[in-house]
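A single protein chain has been removed from this complex, and every other one stays in its place.
For clarity, chains are labelled A and B in written order, and residue numbers in each chain start from 1.
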Amino acid sequence: MDEKREQMDWVAAVEVAGEKPPEVPPHGPVVWARENLFSSVGSGILTAAGLLVALVFFKAMLGYIFGADRKWDAVATNLRLYFTQAYPDDQYVRVWVAVGIALALTGLSAAIWRASGRVNGYKLGGWSFGVAGGLLTMLVLSPFSWGARLIYLILALVFVGTGQYLRMSHPKIEVPALSVVVGVLAVLVGSLWVVPYGRHTFVNGEVQPPRPGTVAMTTKLPWTVMLLVMVVAYFVGKAVRDKVSPGLSKGLLVAGWMLLVPFDYFVILRDPALDYGQVFRVDVPIFLFFAVVGSALLWWLSDPERGEIGRVVAGLMVIGAGVFWLAAAFGLSVRQIIRIDLLLLSVVAVAAPTFTGEKAVRRRFILGWLILLALVNYMAMMVNTDSTVEVPGSFPLGGFSLTLLVATSVLLMSFPIGLILALGRTSKMPIFRLLSTTYIEVIRGVPLITILIFFKIILNLFLPDGMSLGNEMSAILGYALFSAAYLAENVRGGLQSIRKGQYEAANALGMSTAQTTSFIVLPQALRAVVPPLVGGVIATFKETSLLFIIGLFDFLRIGYVVVGGQTAFVGSQRENLLFVAFIYWIITFSISRSSVQLEKKLGLGER
Amino acid sequence: MVVIKWISQVVVLILVVSGLLFFAAQAGSNLRAKNIETSWRFLSVKPGIQLGEGIDVNPSTGARALWVGMVNTIRVSAVGLILATILGTIIGVARLSKNWIVNKLSTTFIEIIRNVPLLVQILFWAVVIRTWSEVDFNLGPIHNWFMVSQKGIALPRIFPSTGFYQWMVVVLIGAYVGRRVYHQRETEREETGRETHALSTALGIVAVFAAVGLLIHPLFGFLGPIFTAIGDVLDAIPILVVQLLLSAAMVAAAGLWIKRFLDNLRTPAGLAKLTDDDIFRIIFAGFSALMGIVLVFVIWPGLSAWLIHSLRDFFHLLGDKFEWLRTGRPLDGERPRIVQTGRFPNFSTSGLVITKEFAALLFGVVLYTAAFIAEIVRAGILAVPKGQTEAAGALGLSRGLALRKVVLPQAMRVILPPMGNQYLNLVKNTSLAIAVGFADLVQVGQTLYNQTGRTLEVVAIWMGFYLGMSLLISVVVNFFNVRLRIVER
Partner (left out) sequence: MTGLEARADMIVCEGVKKWFGDFQALRGIDMTVEEREVVVVLGPSGSGKSTLIRCINRLEVHQEGRIIVDGVELTNDLRNIEKIRSEVGMVFQQFNLFPHLTIMDNITLAPIWVRKKPREEAETLAMELLDRVGIPEQADKYPGQLSGGQQQRVAIARALAMEPRVMLFDEPTSALDPEMIKEVLDVMKELAQTGMTMIVVTHEMGFAREVADRIIFMESGEIVEEGTPEHFFTNPTEDRTKLFLSQIL
């Protein structure tokens, strides 16, 4: 660590000296090749062998991908099946709305967090050369027709020209990286309108022979709108970001992201059939009751004068709420939402003394409670209302959307559980520590598939009469409990990296244990473990493919079994698997790349 | 404050335990309602299933079937572990290469493999193998030596033959002698500075013993009756004695742990004041020992008998392998052949036939794990500060020597713990075998519970097995880790 810093200082110092070097050391392609490819006999042999491997590999790969008898039609025709399985056509606009909300959040977030770094012309030129190199490799190694090769050659030359122009004429100009990304996306979306990709359709289970021309309107129009939504959201965000306090806007966005998945799924995609009579007779009164009584109670509890009595009352409430839940098992039937609200209230009550102080803070605390209560009640109402979307099978989503739903819900659910487990394992209270450690080690010692099978087959045996979970939900539950153990281990690494001085300083300021943990320790610990946490996100996303084994219609099953089994596309399993692999790859690769950027931004990568 | 702390803990403990009890009771009543009783009887009756491959494809009992599955899991894990380590190390070092193309190739490999789900890769290999050629009578690439078909890959194999165990005794004696000589020579070299060729001498000695063993191994047949006798003696030990011994061992272990724990707390000024946490730890150690004793005597009285019988069977088996003046080659080899079975040509049972399921699973886990191991190796080598290499260079150490004496020992310390994690992942990942139909523990278990309805029991066995494996791996990794630890203030 010191070593590195020393060198950094040193380089910085040279920079300060800052004179233009009188001589430029010799370098050029020949020197580069000598130093990097043929520095010794061994290196030369390695280079030759490596080139051979690369040549064979890329030739085989490109030859396969662009081979004449490849059934890429299987993918092109089934794209909708791949992403949303059998979501009904007449309701399809819901899918686009769901995607649009996500993209709008993306645009807003990019603006609010000022995510865009800047790239200079020299670097852009380098990228341009890279693209050209890729195109040239493809045109040399792929089994293309001469016409196609000519197009690739022209494209490659355009990129070479652009790169050369940028490098020579404008090496120092700077563009926001974001506009480069949006530009590329715009070109891709624009090409849907221009380039004749062909129109692949599937009418009443019959594959239509692909027609020439651009893709169907139902593809290109929504995508164009989506891109616009994202761009507009970005500019909206840019316009408001200086007028709203950053704390508020960022908080709202984080809440938005957390709510995105349940909202998209339960409210938009499921299209619940609300019975308004029921809503006003039952749901609204329950909400109002908890809003009024809860607020009053919290106002009383959060008074700094309250002291230990407040804690005792809150503790009793938690126990009461817990007993209330357990009582359900012995036949005390109460509306589920009442149990949920009671538990919520008691948890917030426990937190009250930690987060409050003077009157203004208490008022904000009560406001927070009301918002939370409203959200929970709204979501619970939506979740409990039946879906009106008619699909074959019991679950409205399938394919990639199911994979995404499972991955995101698992992440959302495992985060709080993992946090509690990590705190438990590092706590000074031996029974908590014992319970957490046992849980974590047992879960980490067994393969995910055994947990998934356990939850699929056995979970319903353990539930009281009348309660049951669908396959999808039990898989999500099992998977979340599984990944919480891994997440806990990652967070524990962060907790252990916090120096003792931080605790001592917090104690010296008179903070309670809960305050120290939530204001001092956790923020630092989570920041320190961003890289492993992102690794965990990637692993979770990749391992959703295991849903295939327990028979769910996830992305992999759609590709491998459903599309691969269509009579029109018999024997297309390799193509389908490659497509599935490609989509997984694109997503995990971009997550891991952006995590590297994030690490740089947080200053974590340095050592 | 302490009181509140303990009350809250006990309340949570009670909630957790009662929650578990509640679920267990619920499961019990649900099972009774469906008229299924928890029972382990399925382990001892013939399951009537046929396994894809393994040491016994027609197992006579459920337990035997699961055992075959475990052996298959261990088999594919062991092979995968070795191959992934070798491949991963090579690629990891290649990523540090100054040669541009080698560097980029290994980076490409890692970035592709790491970012695609393992299951997709395994299925992909399975599909690829399905497109290979059919078995025929002039199958290549090298007929009757190395044959690749959609049924799998066939290789020659070397296996222990009748004289193996007797010969092995001679080799083991040779290894012992060689080790002694090696250390002696090493000391001599260090004391006098003369080159003593310690390693080559020691290897030579082992080779001589192995060669001589080929001639004299029949003489070692006398060990057979001794092993049998040991087995008989073990069998004669009353179960009660075994139970008492086990209990004593557990009490001793707990006592040792407590003693060490207290020793660590001891300061020059005397024993530090015990916190309630420390007291809990001590009580818990004692409690665990007590639970162990309860387990041995009450919960699972058959455990001791099972242990002692397994040991007895092991020694009897060993006894059977030795026979006075039994001749025969220690090792034998055979090549794969193609035979006509039914209407189509197929691989014969001779030679080493890697089935298509095994191959798909193996390719998948080896490449996948290798990509992660490569990153670990790279990070480990990079973690050694540059100053260390420079200091070694400044002392005149050659690059090879610096790598061996300075960089690698320090890199190993960084590499080992995550490497252990990867090994563990590999073992767990072999459970994806179920997707390609390889008869590993999970697949066999699934077949078994589909047939008998004993899901809970099978899941319990799965978890027990994998927990055991992970315990084993972490014990081994820990053992090496402790030896590599660097002393700091």
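Please note the rule applied: contacts are C-beta pairs under 8 Å (C-beta built on N, C-alpha and C of every residue); 3 or more make two chains touch, one makes a residue touch a chain.
Remember, it's a predicted structure, so these values are computed and weren't measured experimentally.
In the complete complex, the residue from B:V102, B:V406, B:L448 or B:M463 that touches the missing chain is B:V406.
Among B:L172, B:L395 or B:V476, only B:L395 touches the chain that is left out of the view.
Although one chain is not shown, part of subunit B still touches it, namely residues 190-193, 385, 387-388, 390-398, 401, 405-406, 409-410, 413, 484, 486-489.
Rule of thumb we're sticking to: only the chains that are shown with their structure count from here on.
Inter-chain centre distance (subunit A to subunit B, centres taken as mean C-alpha positions): 35 Å.
On the subunit A side of its complex with subunit B, the touching residues are 1, 3, 36-37, 39, 43, 46-47, 50-51, 53-54, 315, 319, 322, 326, 329, 428-432, 434-435, 442, 444-450, 453-454, 457-458, 461-464, 538, 542-546, 548-549, 556, 560, 573-574, 577-578, 580-581, 584-585, 588-589, 592.
Against subunit A, in their complex, subunit B makes its touches with residues 5, 8-13, 15-16, 18-19, 22-24, 26-27, 30-31, 97-102, 105, 111-112, 114-121, 123-124, 127-128, 131, 276-277, 280-281, 284, 385-387, 424, 428-429, 431-432, 434-435, 442, 446, 455-456, 459, 462-463, 466-467, 469-471.
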